[in-house]
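Pasting in a structure now, in structure tokens, and then I'll have a few things to ask.
A single protein chain has been omitted from the complex, and every remaining protein chain is retained in its original position.
Letters A, B and C mark the chains in the order given here, with residues in each chain numbered from 1 onward.
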Amino acid sequence: MNQESALTYSKVNHDIIRMLDKPTVKWWSLFIFDLAVLAFGLFCFLYQVYTGLGVAGYRHPVFWAVYITNFVFWVGIAHSGTLISAILYLFRARFRMSIYRISEAMTVFAVLTAGLFPIIHLGRPWSFYWLLPYPNQRELWVNFRSPLLWDVFAVGTYLTVSSIFFFVGMIPDIAAIRDRVKEIPRKIIYTILSLGWKGSTWEWGHYTRAYFYFAAFATPLVISVHSVVSWDFAMSNVPGWHSTIFPPYFVAGAIFSGLAMVITLVVPIRKIFHLEQFITIANFEGMAKMIILTSLIVTYAYVVEFFMAWYSGNPYEWGQFMYRAKGDYALFYWIMIFCNSVVPLLLWFKKVRTNIKALFIISLFINIGMWFERFNIIVISLSHDFEPGGWGLYRVSWVELGVTAGSFAWFFMFFLLFIKILPALSISEIKEILPAPTREAKAR
Amino acid sequence: MSEIKKGGSTKPVLSKGEGLITGGIKRRDFLKILGVVGGTAAITGGCSPEPVEKIIPYVIPPDTIIPGIPKWYASTCMECPAGCGILVKNREGRAIKIEGNPLSPINSGGTCARGQAALQGLYNPDRIGGPHTRNSSGRLEPTAWDEAESILVEKIKEIRSKGNGNKIVFLTNNISGSLNRLIDDWVNALGGRHIVYETFSHEPLKEANRISFGINKIPTYHIEETKYLLSFGADMLETWLSPVQYARKFSEMHGYKNKSMGKFVQVEPRLSLTGVSADEWIAIRPGTEAFLALGIANAILSEGAASVTSGEADKLNRLVKDYKPDVVSLITEVPTETITRIAKEFVESRPSLALGGGAANTSSKSTETLVAINILNYIAGNVGDTVNFGDTLTLSNANSFREIASLVDSMSKSEVELLLIYNVNPSFTLPKTLRFDEALKKVPFVVSFSSFMDETTEQANLVLPDHTTLEKWGDYTHQDSVYGVIQPIMDPVFNTKSIGDVILSISKKIEGLESQFSSNTFYDYLRDSWRGIQTRLAPDKDFEAFWTDKVERGGIYREIAPIQVRLSQEVSTVSFSEPKFEGEGAIYFMAYPSYRYYDGRGANKPWLQELPDAITTAVWDTWVEINPETARKIGVREGDFLSIESPYGNITTQAYIYKGIRPDTIAVPIGLGHKSYGRYAQNRGVNPIEILPVLTDEASGGFAWLSTKVNVSKTGKREQLVKTQDSTSQEGRGIAQAITLKELESGVHEQHELGEKFDMYPPQKYIKHRWGMSIDLSKCIGCGACVTACYAENNIPVVGKGQVAKRREMSWIRIERFYHEDNGFDIRFIPMLCQHCGNAPCEPVCPVYATYHNHEGLNAMIYNRCVGTRYCSNNCTYKVRRFNWFTYNWPEPLNWQLNPDVSVRTKGVMEKCTFCVQRIRFGEDRARDEERNVRDGEIIPACAQACPTKVIVFGDLKDGESTVSHLAKDERGYRVLQEVNTQPAITYLKKVTWDKA
Amino acid sequence: MIKEQGVFGIFSYIDSTVQAIKKLREADFKNLRVFSPFPSHEIEEALERRESIVRFFTLTGATLGALCGLTLTILTSLDWPIRTSAKPIVSLPPFMIFVFELTVLFGSLATLLGLLINSRLRRNAPRIMYDPRFSEDKFGIAVVCKIEDIRKVEEILKLSGADEVQFEGI
Partner (left out) sequence: MMKKLLKGCSGVLLLSLIFLGFYLYTAESSTKAPEQPIFFSHKIHSGDNQIPCQYCHSYVTESTMPGIPSMQKCMGCHTFIAGKDEEYKYDGKAINIQKEIQKVKEYWDKKQPISWIRVNYLPDFVYFTHKRHVLREGIECKTCHGEVEKMDVVQRVYRLQMGWCVSCHQEKAKDGDELTKLKDCLTCHK
């Protein structure tokens, strides 16, 4: 706390804008490595387009696998960002101030990544635009009854709105940078980006209003997007997919994984840029508590799935869930349970949830667990549905792994650029929570 | 898309030698074939840039061909000795589909998978493109026809000049009819011999008939009339005598109609595909069928139930008196009560019929076994009733294995100077121990007329490739009542020449033969011999009219009534004993003929390779079937490579754990393990014949297939056994349902609620038709004809072993098999294809309307709109949709077979059964042109058409009078997984089973 | 652009800024421009600014979005009615998703537009009456006034504790 009191407005400016100094060798090497991985991912994708989807590990009847898993995973990641920035904003949760910019950036980049996979997994990616309702000479439109089209709109909207939200939130801070940097090229860039922000009262007036509306839109949007994603599965009739609990289950899962990812990202940044003053233990604890909550919800969903399968007396459902726990993919299933339901229980202990290292490790576990949750839902359900005659196993191929690695590289590329180009913490909002300088205070 | 466009044969111009051994096809003919660019469709995105296409007109338009209009020609199938009648579809001068000829009494419309695949023989990329001769360096090199012929002429002259005409041998398969006569006369004229070799020639049947009735022939059996069928290992639904014919007759006998059905009991150590259709499987000890038959006879006679004269009765009693059921039970390991029960059923439910002599179960005592079976038939009064000696098989003329053996012997003794080989592949089908290859090397000059580079042809000095059946004139007789005509469907694809023409043309050059063989072409010769037939059968008719009529109908079909025969004296001389087995091994070794490859001649046809074996669902390879008990003993799991060791060598192949085989027996299918014979056949699987001893059925001299005991050991190597269905159980989900006769009679079985009334949406509106289908499981024998027919009709690509291992086979219809062990072991088949659901889960999830429900109830799939999200398939309850993981190709000239009316799909699109929408479209168009409604049964999808047992009925559910709409309301009717409420257009009729005694 | 001229004071304390604003308004100088490093309620209150009109932009956008969603889905479905399983051609439940998404999308875009237009975010860099320190830790008040009032204004600013006071004009 006393550290925080040492903060002054100018120190805030200084410390945060300092992050944008010339990139170090470490940063460059990291960046280059990242690009290399990305290039490999791109190669894998092009190879797949050229030869055909067969180079991926799909096999009858498992027609969706790692690609869609990644899609759901990244969309999930994308959620906590908006949650922290929008929902917590509406709830005036103070612990969000220091981390919301990073998580918003994460949101935007995660959506950018997620958006790739529906195209990557197409059999004929070159005609992906047929999914858009555009006027054409064939007089053909799209099928608005298809959950995939709901995806197109939901994800599209989500990307647009979260980017706006992200950008608008940054305008004042960019102005601050503009007023600080001297060297010409950066000066010009930031000048343009800041749209001539002056911090005058009328600007602030409209700004706060607008910001409130964005938040108000983003909140239901976030819920809707992941509900829609969950409907990709819930709307079908595949045992293990066709379930009413999916939307809340998925939303909770999304927030769960998203928070974990935030921690995974924030911890190292905090360390590297010495932001202990801004990002405090208290902030982490706040997130840790939310993780406990969401973890419990997810665990509850796991239990309920089993219960419903058993209680409904639906042989297909029951067969499916017994298969998950005991069948060919049982390992993955238990990895999921361990990572998502068991590990987070540690956070009940204050010692653990106030220990940065522990948090970091736990967050990694959760990321893995949540990836496998999606994998299990998609692959296991498909390989063991109604018709025993059609059952078959799925084995992943190097192409899919390559593309997956590429997607992570893609995400981190944006992130690396972000922390070097844009203010990773919100300057103006941190000032809001600082005590305003008054003459009385000075006098005393 | 470009490569598939080629594959799609929009313009497959085949220059000399391209992708072929040589010759290729005469360009002019080819253009004639091509006619107008039309060809098979290849689908592209909505964004196809236009290719610059050439339109090539006819030079002289063939009067028979109108581009775009298919023509059908009747002919006869020669894929096995059964000689089914076929109709072949010709589009733009190309044969593109084979269907059974409804007029032919043999198959009456049906075909088997092998028959369907004949097209891939015609268009096989590994066919020999032209005549070859062995050059100085000892390699076969292409040559011209007249050269090749003159070489042969010189050879013959040389031999005759030495007066060695008797050292000329013509070795052919069972080619009855004119060609047979020609070859007979020709070889005789040269002073040589004509030897007819069939791998499965069933000598014991003949011999047994001679002994018991004095008739040295193979009769026909009227299975359709029997009420009780008792088969001692006769695989009449697979390869035995005339599988398609007997499959049809069997379904007539065993199919459930007006509250009754016949009973079928199969006696064999290994539950064969035929046995699967049986109501009862008796796993008898290998080689002891004779005793069981005698035991049953004994029981019948002692009951005094036999319908024989007293004299015969005493005679028979003397014969069977020692074989009391209890005694027999000890030998055969069949419970006594079973024996007595069967005896009872056999005489009580008449007419009954006992069959025997399946190749796989032919032991060294087969003749005796069959005599015993004859006795059984005789005392049950079946002979002259369901056993028809009036109408016998030409297969009876085949030489016995013993004679073949002696030929090989004389070859090795250099007593053969010129060996002409036609349509047989002895170096593959004869056991290694017979040393045929060595003997062949002793023959100075070998001529092969084979169209394919098989093991024997490879060793020939001269290769004069014959046309395939679909390119030439000929005739064939399977049984006395049928004369089948063979007519060319299209111009030869390669530079081949009909064997008949070759013989005639070389005869011209050999003095002494010109006069006898004066006809210019084999076509003339054929007509002459048919003049003979006409004067015999229809002397009053004018020949031309007669001839055209027969050619159009595909042949002459007559009725020949059974003749009455009495038991001969010789029967009493027969003595019964257990057969001989070679090898010290503990396990009986069974090599059984494959219904996909017959004796191996089918192995070069990708469709057959990719057709899953009905019982194991394995493809593209050989396997060994082993009982779980035995497997446990030697610690074997599925996919383990087992080494099978007989005194004559060993083979190594993958294990398949199969409950349908006795623990003391293992079985390996015949047909694979070729060393050559084209890219699809060679170096694939193993050939079990290699390790068989040269052991004959003593009495008849037929080859004893079941004659070895082997040692089985693990090699330690293990691989995934590539098959198309992993699970063997239907998890009680009622996919393939069955119902017992008693339940049906009593009517106490739950009537199935059919979807609509539980639906939240208003029922679908159908404008004119609602196409639907019914599938009768009590008739399905799992032969896979429908699957292959679908491949042929719908341009379904063959993906190869590697891809099938990933379950990426493209078959639109698959035969699922489920094992049942509740009471006794039995297997159920169910053909699974797109159900064209009224409430299809696949439709609403497609974002681009690539699949939707059309106004005739078809679940349409528009390939060129598909972007490949594959959501539809995820959501498909029946998992019948197939995805194009790659763009698949048809090597030239296989692509000539592609159906122009069906798009060839390219990578990245979904595909599935369309109920043969192209046929529906044509049917409706025809109806509209004739200003009438579509008649019931007018439109038949490929699967339904091919089915030899008429399992599948297709029609309009909206028309209340149609057969299918009646069947949809049948008491046995149910929809697969109907609780999902997809409201399928396909009604399955439950399999009917006898209540287990 | 209208010619402006006025006095321009820079403060380091928020309370003194507020005090200055109050005084100026009492002295009937209503045309004030106040700058702060962060949105400050005190200042807003002191200026008695009325509610931002961005909300009307938002409302219009959202309504427009909803309508678009409805018409797009229904009209295109009717344009070429294609049956998928037994579902009605116009199946509203799924269409509602599009109504919602487009409402949000158009709403946000309109809000953005409203923000840009209303707070006149267009100039490249503020030239006059601005000090870079405003984005850091200083507050500022610009008073647009007539020449004769300059003295008076400077007075007020100084008294209420401005660090610097200067005259600026164009």
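Observations, loosely collected:
The rule we apply is simple: contacts are C-beta pairs under 8 Å (C-beta built on N, C-alpha and C of every residue); 3 or more make two chains touch, one makes a residue touch a chain.
Since the model is a prediction, treat every value here as computed from it, not as a measurement.
Within the full complex, the residue among A:Ser10, A:Asn136 or A:Ser312 touching the omitted chain is A:Asn136. Residue B:Asn854 is the one among B:Asn854, B:Asn889 or B:Thr963 that touches the chain missing from this view. The chain omitted from view is touched by exactly one of B:Ile128, B:Ile373, B:Ile813 or B:Val917, namely B:Val917. Touching residues on subunit B toward the chain that is not drawn are 5, 8, 10, 28, 31, 36-44, 46-50, 52-61, 66-69, 767, 849, 852, 854-855, 858, 860, 862-865, 901-904, 917-918, 921, 925, 928-929.
Against the chain not shown here, subunit A presents residues 129, 134-140.
The rule is simple: only the chains that are shown with their structure count from here on.
Interface comparison, B-C versus A-B: the pair with the greater number of contacting C-beta pairs is A-B. In terms of their C-alpha centroids, the spacing between subunit A and subunit C amounts to 30 Å.
If you average the CA atoms of subunit B and of subunit C, the two centres end up 83 Å from each other.
Residue numbers of subunit A whose C-beta contacts span two or more other chains: 140, 142-143, 145.
Each of residues 82, 84, 87 in subunit C touches at least two other chains. Listed in rising order, the residues of subunit C touching subunit B in the complex are 82-88. Listed in rising order, the residues of subunit B touching subunit A in the complex are 45-47, 725-727, 729-733, 735, 803, 806-809, 814, 816, 818, 830, 832, 841, 844-849, 865-871, 873-875, 877-880, 882-887, 907-910, 976-977, 980. Residue ranges on subunit A touching subunit B, taken from their complex, read 51-54, 58-61, 63-64, 118, 121-124, 126-128, 130-131, 136, 138, 140, 142-143, 145-149, 152, 232, 235-238, 315-316, 319, 382, 385-393.
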